[in-house]
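A single protein chain has been omitted; all remaining protein chains appear in their positions.
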Amino acid sequence: MAKVQPYVHEVKYYECDRMGVTHHSNYVRFMEEARIWWMDQLGYGYERMEAEGIVSPVVAISLNYKRTTTFKDHIEIEVKIAEMTELKLSFSYTMKVDGKLVCTASSTHCFLDGGRPVVFADRFPELHAAMVATLQD
Amino acid sequence: MAKVQPYVHEVKYYECDRMGVTHHSNYVRFMEEARIWWMDQLGYGYERMEAEGIVSPVVAISLNYKRTTTFKDHIEIEVKIAEMTELKLSFSYTMKVDGKLVCTASSTHCFLDGGRPVVFADRFPELHAAMVATLQD
Amino acid sequence: MAKVQPYVHEVKYYECDRMGVTHHSNYVRFMEEARIWWMDQLGYGYERMEAEGIVSPVVAISLNYKRTTTFKDHIEIEVKIAEMTELKLSFSYTMKVDGKLVCTASSTHCFLDGGRPVVFADRFPELHAAMVATLQD
Partner (left out) sequence: MAKVQPYVHEVKYYECDRMGVTHHSNYVRFMEEARIWWMDQLGYGYERMEAEGIVSPVVAISLNYKRTTTFKDHIEIEVKIAEMTELKLSFSYTMKVDGKLVCTASSTHCFLDGGRPVVFADRFPELHAAMVATLQD
């Protein structure tokens, strides 16, 4: 399978704070953008999951800020599967500007159908297979 | 009826931008906070309207910025009914910090039930009466 | 001069609200994105203005919402000069999704150097000329 390209977020004026840098809370939103984009590349959009009545709450996130970024910076975000269990899925994120590391992060998600946990591989076999394939890159 | 008190929003660090002032887009959110709070004071919470299946889209907004505000400022927002027609409701907002005018604004709303416009006075007679009463203050 | 192309904002998941639609406050941010992008196309980036010590507060905004938009919609935003006076500059915005009008808006700005109003045409003759040229499109 073709390798998934990094997602790029260009920092907006309104995303910067009084210190003149991207407010740290916004990286959590960039992670979401990159994750949704990554799933789109695998051919399985988030809105399709929603249409099937699945909700996918975020269970945990963790971010390490290495360098500040600012207005107009192009943050390149590489998304990878970090861990897959029956009920949970973890992603890792590597964010760079001009090749320099600015932030590393991770997020863990579960999947609920009518409030009940879904076994990911059973419920989304195609998407699961596509995800496993990315691990071989 | 007792006069509705002004709503107070304390400006958060993350609401300020690179110029060190409250980003202008945030005032639209303060207006929403104040409007919801105002309806709560009239004894009719927004979530009750939602529970009845009513959605209330914003039709138009307009803001005039008079002075900048910043981190920790307490913005006092006075909400008033500006106009009531069968299908639309307009509010005016006066925002002050330490008695000085920082922003004046207005917003216009309609009410939809299953996608169809609702005649406000018919659908919410109690709330309508309470709103009319505020006009006599 | 070549016509400035419309700016495109793809609606993010986190920009949608409980009603499932783009929260109305976010359009004010899309306007800022489009305006900055528009000035970039004219060859005069906002950050260059900032570097010269100029701040450009928003004096007024006005938005009319025509249709709701949602997650993944591509909002095409056309920016035009609406009015130029010595001290103020007004833009108009036309926002469409798939050719259908979703929002029209306007914004008015002034320019300050050390807190004092700047006569735009005097202080930024090149940018002013480029802006005037867009009016002939």
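Chains: A, B and C, in written order; residue numbering restarts at 1 for each.
By definition in this document, a residue touches a chain if its C-beta (ideal position, glycine included) is under 8 Å from a C-beta of that chain, and two chains touch if they have at least 3 such contacts.
Everything quoted here is computed from the prediction, not taken from an experiment.
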item	value
Selected from B:Asp17, B:Glu32 or B:Glu76 as touching the chain missing from the view	B:Glu32
Residue in contact with the excluded chain [from A:Val55, A:Leu101, A:Val119 or A:Val132]	A:Val55
For chain B, residues in touch with the removed chain	12-14, 29, 32-33, 36, 45-47, 71-72
Missing-partner contacts on chain A, residue numbers	18-19, 21, 24-26, 28-29, 32, 50, 55, 57-65, 68
Touching residues on chain C - with respect to the absent chain	13-14, 16-18, 20, 23, 25, 71
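Here is the rule we use: only the chains that are shown with their structure count from here on.
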item	value
Same or different contact residues where chain C meets its copy chain B, judged by the half mark	same
By number of C-beta contact pairs, the top two chains	B-C
Central subunit by CA centre of mass proxy	C
Centroid spacing, where centroids are CA-atom means, of chain A and chain B in whole angstrom	35
Distance from the mean Cα position of chain C to that of chain A, given in whole angstrom	29
Multi-chain contact residues (two or more partners), chain A	13-14, 71
